[in-house]
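Sending over a structure as C-alpha cells; questions will come in a sec.
Note that one protein chain is taken out, while the other chains of the complex remain in position.
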Amino acid sequence: MAANTPRRSHTRDYVIATVLTLLMIGGMLLILHNITDAVNHPLTTLKPRGEEARKIDDLSRLVFGIAGLVFVFVEGGTLFLVYRFRRRHDDVDGEDEPVQVHGRSVLEWTWTAIPALTLAILAAFNVSTLWDLESDAEQAKMSVEVIGQQWWWEFRYDTNNDGKPDIITANQLVIPTKTMVAVKIASNDVIHSFWIPALNGKKDAVPGRVHRIALHADEPGVFEGQCTEYCGLSHGYMRMQVKALSASDYDAWVENQLSGPVEPKDGTLAAEGKTVFDQKCASCHQINGYTPAGEQTDSHEPNPDYGGAEHPLISGNAPNLTHLMSRDHFAGGMFPLYDSYDEAAPKTSAMPDGVANQGELGDWLRDPPNKKPMAADRARGMPNLNLSEDEIGKLVAYLTTLK
Amino acid sequence: MAEVIAVGDLDDTAQVGGAAEAHTPGPEDEFGIHAGHHTNTGISNEKLAMWLFLGSECLLFGGLISTYLLYKNRPGALLFKDAAKGARAGSPVRISELFDIPFTSVSSFVLLASSLTMVFAVLAAARNQESRLRLWLGATAALGAVFVGGQVYEFTSFVKEGLGYTSNVSTSAFYTLTGFHGVHVTLGIIMLLTCLAMTFRARKASPEAVEIVGLYWHFVDVIWILIFTIVYLIP
Amino acid sequence: MAVIEADTTQLALPTAPKPTKPLGIFARPVATKGWKSWLFSVDHKRIGIMYGVASMSFFAIGGSEALLIRTQLARPGQKLLSAALYNQVFTMHGVTMIFLVVMPLFAAFANYLIPLQIGARDVAFPRLNAFSFWCYLFGGLFLNSSWFLGGGADGGWFNYAPNSSVTFSPGHGIDFYTLGLLITGIASTVGAVNLIITVMNLRAPGMTYMRMPVFTWMTFINQFLLLFALPPITVALFLLMFDRLFGANFFNAALGGDPLLWQHLFWLFGHPEVYIMVLPAFGMVSEILPVFSRKPIFGYPFMVASGVAIGFMGFGVWAHHMFASGMGPVSVTAFSLSTMFIAVPTGVKILNWMATIYGGRLKMTAAMMFALALIPLFTIGGLSGVTHAFAPADTQQTDTYYIVAHFHYVLFGGSFFVLLGGFYFWWPKIFGFMLDEKLGKWHFWLTFIGFNLTFGPMHMLGLQGMSRRIFTYSEGQGFDLWNFVATIGAYIIAISVIVFLVNCWVSYRRHKANPVNPGPDPWDARTLEWSIPSPTPEHNFDYVPQIEELDDFWHRKYGHDEQGRPVKIADAADIAQKGDAKNVHLPSPSYWPIVVSAGLPFIAYGLIFNLGWAILGSILLAGGVWGWVIEPSTAPASEHPHDDSGHGDEPDGSADAAAAELPAAEREEAPVG
Amino acid sequence: MITTGSKYFFGLAGAAFIAAVVYGIVTNGVEHGGVVHLLSSDGAVNALLGPITFGYKGGVGDHVGYAILMGFAGGTFGLGVAASAFRDSDAEALAQLDGSEATVVVTPSVMLNAWPFIAGLAATAIVIGLAASPILFLIGCSSLAIVGVEWTIANWAEQRSADAAANRVMRNRLMLPVEVPFGGLFLIGAIVYCFSRVFLAVSKLGAVWVALALAALFFGVAIILNSRPQIRRSLVVGVLVLGAVVVLAVGVAGAVTGPRDFEHHGAQEGAVPAVLTPAVGQEG
Partner (left out) sequence: MTSITADSETHLEEDHGHPSDAEYWKVGLFLAVLTGLEVSTYWWPKSAHRFAAVVLIIMMVIKFGAVAAYFMHLKFDSAALRRVFMLGLISAVALYMAVLTSMTYWTDSGNAEFVDPPHAKPLPPTPTEPPPSIPAAGGH
C-alpha cells in the first residue's frame, strides 16, 4: 500500500507515535509497580505466598506478557495510524484521496494464523498448569472441611481420622506451613466461594457438592480472603483468613483446640456471663461439651449436628465459640477481637495476644444486624436478642475468657 | 353473523413494499423466482417464520428434556409419594415406576395418526377440496383432544398415586416437560379449530396457512416421539 | 369517525375473495401525526426510533444506578446504600444495561437500518415488529416497576440459584426478574425471526448475501444467536419461576436439585448474549470507519466470515463463566481451550479495521472518533477476556473487579462507544439535521476520559483482590485510591451524557430556527440508506434499487484512476432518490400489537400478586390476538391509495380513481378510542 | 373523543374510585387506631398505597365494601371507554357516518333474546348450588356475570343504529374477540375434561381400550367419510351432534362415577430420612 501523499515527510509522525507508545508502556509499568505492593493490599493476587498461587502466577505472568505485547502493538499501532493518516487541513478533496484497497488475503491469513499459533502454544501451558493444580489436591497430606454459610465460614478438622470432626472453628482457618492441605469445600445454603488470593485461586462452595482445592503456605503468616460468589445480603462482609503456623505452633494450636472450653471461675462476672449464654446463646452457638440447653455432656468433642430448636437457622448452625479468642477476627472475619491487632504485620502464633476488644464484641451483641447486615428475621444470621447492658457486660466477660 | 375472517397473522407480510415489487421485473434478477413467490429465497415469509420458530423450539424442548434426564435419577427422585407437600410419607417410588406404558403407547399412536390426518388436511387444502379439508382438520383436532385428554388422565392418576408436582426434582421435571408439550398440543388444536371455523367463512385460511399449522402440528408430534422414547421407554 | 365502514353489505358476501374492508373491532388507526401515530405505528423507522428513545431512557435509569454504586464505593465504609439496596441496585443496573439498553439499542439501529440497507420498504412482518417493541417496553417497565412494589431483584444479573429461591430472596424482586425477562425474551425472539426473514427474503434485486453491508451481516448473524440462545434461558427462567411460584424443586439441593443446572442454562444463553451485544457494534464500526477513511472495508469476506465464526464459537464457550464453580477439570479444560481461540476471529476484525484506516484519510468527525475508540478500548477488554480464558488464572480473577473492568471495556468501550458513534453518524438520516460536531467532540473526549478513569482502575482493583458485588470495603484493604478515581470517572461520564443531551437539544433548536437539510448523503457514504433523502421518507425508496456490487451507492458516485484512487463521477445529490413518490402502498398501522403485548405484564402481575390481574391480562391477550388475526395486514387499497408499480412519477390511474370514488368521510378517518 | 355519555360514566368511575380509596383507608384506620395515627406512623405509605394499588400492598380495611366500590368503578370506567370508543348515542357521529345531514333515528329492535332465559337458569343454579354444591354455585355466579355482560352489550348494540345488520356487526366486533378465544378454550377444555373423566372412571386397562377405541373411531370415521365424499351433509352433521352428545354424557357420567380406586404402590411405610424434609420455607 503506497503512502498516499508523497509531498510530506513522515519522520515526525513516527517519532511522535513512538514517544506516545513509550509513554504508554512507561505508565503501565508504573501502575504495575504500584499495584504489586502486597503490604498495603492484603488481598492482592499479584504476590503469591504459596506453591499453588505461584503456579497460577507463573501462568498469569506469561499470559499477561503476551497480552501486553498485543496491547502495545494494537494501542501503539492505532495511535500511530490515527495520527499518521489523519486528514490534514491542507488536504484537497478529490485530489488527496487514498488508494482503494479491498483486502490482501495473505495478510489476513497471516493475522489469523499468528494469534492462533500463539494461543496454541499458550494452551499447552494452560492445560499443564490446570492439571497440575488438580493433582496437588489429590496428594495432600491433610485435609480440612470448609463449609460456607450465610455469612461466615466453618472449618472442621478430623485430627484422629475417626470420620468425625474433633475441631470445629470459624472464620480463621489454621494450617501448618510447608504442607499441602486439601480443602474440601461445601455449603449449607447458597453458593459461596472460598478464596485466599495469596495461596490459591477460588473455588465455589455449592450446596449438594463437595469441591476440593489445595493450600500450601511457604512461610507463617495471616492471609486474607473474601467470599467471592455473591451470596446475598452480607456477601461483602463475608471474609475469612488463613493463618499459617510453623509446625510447632500448629501443634500447639491443635492441642489448645482439642482441649475443653475454659470454665469461668465461680462468682466471677464471666460465670454470670456463662449463665446468660446458656439461656440465650447456646441454642445456636456451640461450646464444646454443652448441649443447646446448656447442660454439660461427658465428652468435649464438638457436635457437628449442633443446633437447637429454639432459634432454627436455615444454614443449621452458628459459629462454634469454644475457642473464640484463639481467632483474630469475628463475624465473618470482619471485626478484630484484639485491640492491638496490626493488619499490616499480624502476629502468627498459636494464640493471638493482646487486649481483648471488648468494645467491638459489646457492639456486636447490642445489635448484630446493625453491625453486619443479616436477615435474622428470616433465620439467616444472628438476631438482635435485645440484651440489657448488664447482660452484654457479663457475656463479653465470658466470651473474652474463651481462649 | 356477517363477520368475515382472515388469517391475519399468517398474512402479516410487507408484500406491499420492498422486494415484492422489486422482483416483478425478471431478467436482472438473479434470484430463483419460485412458483410465483415474491421473495429472495422463494419461500414465503410465513413459512420461513414457522421453520425458524421450530428451530428455536428445538432448543426449548431440548432444555426441558435435558432437565428431566439430569434429574430422573437424582436421590430425591427415589423418595416419597406424598399426598400433600410437606407430608412425606409412603414408600419410595420413582415416577417412572408409575408409567402406564400401554396407555402412553396408545397416546403415541393417537398423535401419530393425527399427523397422518394432518397431512391429508394439508393436501386437501392444496387441492381446494373444502369438505375433505374440514373432515381431516376435524379428525386431527379430535385425535389431538384424545391425546390431551389422555395426558390429563395420566397426570390425575399420578397425582392420585401420590406423586405431585412438588414431590421431588424428578416429578417437577416430568410434569414441566410433558406439561409444556401438552400446552403446545392444545395450542395446536386451537389453531386447527380456527382453520376449521374459517372454512365456513368467506375469508378462508389459505392452503399455506393450513400447511403452516400442519408444520407446527407435526413438530409437536415429533417432540412427542422424543419424549415417548426418552422419558417413557428407555429403561 | 366511523366504526362501521359505510358499506356493510359487502361483509355479508360469503364468497367474496378478499373483503375490501378491514375488520377489527375498531377501524384501523390512521393518524399520521401525534402520539397515536406512534403508538399504533408499524413503520420500521418509527419503531426503530421508539426503541432508541426507550432504551436511552432506560440508560438514564441504569446509569443513575451506576452512579449510586459508584458513590457508595467512592470511600470505604460508606453508608449511602444499605446492603439490601446495594444488591438490588447493582442487579438492576446489570439487568437494565444489558436487557433494556444495549440489546434494544441495537434493535433500534437494526430496525431502522436493515430495511434501508437492503433496499426494502419495511421488515417482513411489520405488526410483529411493533409487537416486539411493545413487549420490550412493557417488559422493561414491568421490571422497573419492582422498585415500587417491594424492591428490585437482588440476585445479580445472572441470578444464581439457590440464592434466588424464595428462602433466600423472599421479596418479589426475583419474580419480577423471571417474568420480566420472559417478556423481553418474547420481544427478542419475535424480533429475531422478523429480521432474519427480512434479510433472507426482502433484499433488493442484485443484493446478494456477499453484497450486504457489514452491519446488516452482523445483525443477521446476531438474530440467529438470539433465536438459539434465548430458549435455554427461557427454560431456566421457567424452572426458576415454577420453583418460586408453584413450589417445584429444580434448584432445591435437598431434593437433588442441582444449582449448576441454572448456571449452565443461564450461560448457555449468557455467553452468546455477550456476542449479541457486540456483533452489531462490529458491524457499525465497519460502516463508519470506511466512510471517514475514504477507503473500503479491508477484507470484506474475512469480516463476514469472522463474524460467522464468532457466532458459532460463541456457542461453545459458555462454561468459562464457571471455571470456579467446580464442574470438573475435563470441562474446565475443554471450555478454557475453546474460549482462548475465540480471540482469533475477533483479532482478525481488529486488525482488519487497522488495515482499513491504514493509508486512509481519516476525517475526525465525532462519529469517527467514537468508532475509532472501539479499536483500542475493545482490545483492552478482549485481552483481559483472554486472560480470563486461562482457567487457572481466572480462578484468581473471577468475581473480582478485574472481571467488572473486562466487561465494561467490551460492553461500554466496545458496544456503547460505537452506539454513540452510530447516533452521530445516522442522526441526519433519521432526523434530518446534523448534530453539532464541536459539542460532539466534547462529548467524545469527556466520555473517553471518563470511561478510562472509571474502568481502567478497576483492573487494578481486581488484581489487588477487590471482590465484585460487595456493598462496601474496609480502609485497610488498599482499595481507596482507585475506587475514588473510578467514582470521579463515573461522574465525568455522567457529564458527557448530559453534553450529549445538550447537543441533541441545541442542534435541534438550531435546526428549527434555521433549517438546513443535510441532503441525502452528508458524509459521502457508501451504503444504500444514503441514497435516499434525509430524513428518510415514509416509503423509504421511491423505487427499489438494482444492486450491482458491494457498496453500490459509492461506486455510482466514484470511479477510480489507474492508481486506484477514487475519482468522482457523479454527485450524490444527483443520483440519490428524490423521495417524492406518491401513493406508495405501505403496511397499515394497527392497534393490536400494543394491545396484545399490554396483556403480558398484567399476566405477570397476576402471577405475582393476584390471579385476577392475570385474567384481565389474558383477556387483553386473547382479544388482541383475535383482533390481529381477523385484521388484514394492510388496509385494502381503498384506504391507502397506492401505486404498486412503485414509480411515483407514473401515477396509477386506477388506484386514484378508486380512491376518488370513496366518500370524503371515509378517507379522513381518525382513529377511535 | 370523549362523548357526553362517556363523561357520565367516567365521572361515576372516578367518584367510585375515590369512594373506594377513602373507604379502604378509613376502614383500615379503624382497625389500626385511627386514620391519622395510621398516616403518621410508619405505615403511612402502606395505608395510602393499599387502596391505590387495589389492596396489593399495605392495608385495605373492609375488603368486601372496597371490592364492590372498586368493581363499580372498574365497570363504569369500562362502559365509559366503550361509550367513547363507539360514540354511543352521538347522533352527530352517526350522521357523519351516514354521510347525511339528518341525525339517524335509533329504533329499538324487537329481536328474540335468549339472555333472560339463561339468566333464569343461572339463578336456579345459584339457588340449588347454595344448597347442594359450591361448584354449581360458582358456575351459576359466573354464568350470571357472563349474561350480565352479554346482555348489556347486546342491548347497547341494538340501539346503535337503525340497521340491524350493522348493529350485529358492531356487537360482534366488540364481543367476538373475547367470546371466540374463551369459548374455544372452554370447548376444548370441556372435551378434554370429558375424555379424561372417562379414562379415570374405567379400569387401568379399560382406559387403554377406551382411548384406542375413541381414536380408532375418529380415525376410521374420517377415512370412511373421506372415501365417500357424496355422503349427505345432514347425516354428517347428525353424526357429529350425536357424537358430541355422547362424549358429553359419558364424560359427565364418568365425572359423577368418580375415579377408580388407585392401587397404592407398596403399602408398607418406607423409612423417610429426616434430612429430606423440604428445606425451603415456602411462601407466595
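Note that the chains are named A, B, C and D in the order they appear, and that numbering of residues resets to 1 at the start of each chain.
Operating definition for what follows: contacts are C-beta pairs under 8 Å (C-beta built on N, C-alpha and C of every residue); 3 or more make two chains touch, one makes a residue touch a chain.
Just so it is clear, the structure is predicted and the values come from calculations on it, not from any experiment.
Contact with the chain not shown here comes from a single listed residue; of A:68, A:260, A:294 or A:316, that residue is A:316.
Note on the undisplayed chain: of the listed residues B:98, B:197 or B:222, the one touching it is B:222.
Residue A:135 is the one among A:135, A:248, A:299 or A:370 that touches the chain not shown.
Among A:208, A:289 or A:319, only A:208 touches the chain left out of the display.
Those residues of chain C that touch the chain absent from the view are 149-151, 167, 170-172, 200, 224, 227-228, 232, 252-254, 256, 258, 260-261, 264-265, 268, 315-316, 319, 326-331, 609-610. Interface residues of chain B facing the missing partner chain: 10-11, 13, 15, 34-38, 41-44, 46-48, 51-52, 54-59, 61-63, 65-66, 69-70, 73-76, 101, 105, 108-109, 112-113, 115-116, 118-120, 123, 126-128, 206-209, 214-215, 218-219, 221-222, 225-226, 228-230, 233-235.
As a working rule, only the chains that are shown with their structure count from here on.
By count of C-beta pairs in contact, A-C exceeds the other of the chain pairs A-C and B-C.
Rounded to a whole number, the gap between the C-alpha centres of chain A and chain D is 58 angstrom. The distance from the centre of chain B to the centre of chain C, each centre being the mean of the chain's C-alpha atoms, comes to 31 Å. Those residues of chain C in touch with two or more other chains are numbered 8, 11-12, 23, 167, 170, 247, 249, 252, 254-258, 625.
Contact with two or more other chains is made by residues 165, 169, 176, 181, 276-279, 281-282 of chain D.
Chain A contributes residues 1-4, 31, 34-35, 37, 40-46, 53, 55-56, 59-60, 63-64, 67, 70-71, 74-75, 77-79, 81-82, 85-87, 91, 94, 96-105, 107-108, 111-112, 115-116, 119, 122-123, 126-127, 129-131, 133-134, 150, 185, 189-191, 193, 197, 200-204, 206-209, 211, 224, 226-237, 314, 343-344, 373, 378, 380 to its touches with chain C in the complex. Per the touch definition, chain C reaches chain D in the complex via residues 1-4, 6, 8-9, 11-12, 23-26, 149-150, 165-167, 170, 245, 247, 249, 252, 254-255, 609-610, 619, 622-627, 663, 665, 672-673. Residues 1, 53-54, 56-57, 81, 84-87, 93, 96-97, 99, 161, 163, 165-166, 169-170, 173-174, 176-178, 180-182, 275-284 of chain D touch chain C in their complex.
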